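Take a look at the structure set out below.
All protein chains but one are shown at their positions in the complex.
For chain A:
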Amino acid sequence: MTPPPSGATEPAERRELLSAGDVARTVARMAHQVIERTALGASDAPPVVLLGIPTRGAPLAARLAARIADFAGIDVPTGVLDVTLYRDDLRRRPTRPLGATALPTDGLDDHLVILVDDVLYSGRTIRAALDALRDAGRPRAVQLAVLVDRGHRELPIRADYVGKNVPTSRSEEVHVLLTETDDRDAVVLDRRDL
């Protein structure tokens, strides 16, 4: 989960990592990878569900599903999984508002669930998502798709589908902007003077 880009102070330096066109091409490539890796449509393949993690994982999951429908002609159900109640940092921050959770009507049992998030960083959001999934059903398997992997993992978690690997320092911030939640599509890297 990325904090909103409109921080209290303007970053000292902002660099664009992906343009709107790059974001579209990256999502398209990830859609192809999902189709291939999950053997989508094969008779013995488990049914796939894309679960977006709010805020920006949710529109990303919807976009991935749209591209998969374009390329494979298969409608993959999508949902939204809010993980706030499962976070381990609630007592280190002001009260976090809860996001919506909307699971596909068929549920998650025996499905291949692909979690979708914008930025993979410490891995703690994904840890929380795995705990939330455990309470929501029993998937056959769980995979992870992220638009950006910026490193600095604090838990043994890795993504199955990565749009772009970005080496960063901890003082930098990576923000994914999407038209659904922001004014445009882009991925930017902010550096702050401390």
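By definition in this document, a residue touches a chain if its C-beta (ideal position, glycine included) is under 8 Å from a C-beta of that chain, and two chains touch if they have at least 3 such contacts; residues count from 1.
What we mean here is this: contacts and distances are computed from a predicted model.
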item	value
Protein name (UniProt record) of the chain left out of view, among "Aspartate carbamoyltransferase", "Cobalt transport protein CbiM", "Monovalent cation/H+ antiporter subunit B" or "ATP synthase subunit b"	"Aspartate carbamoyltransferase"
Hidden partner chain, touching residue among A:Asp22, A:Asp131 or A:Asp160	A:Asp131
Absent chain, residues of chain A that touch it	82, 85-86, 90-102, 131, 135-136
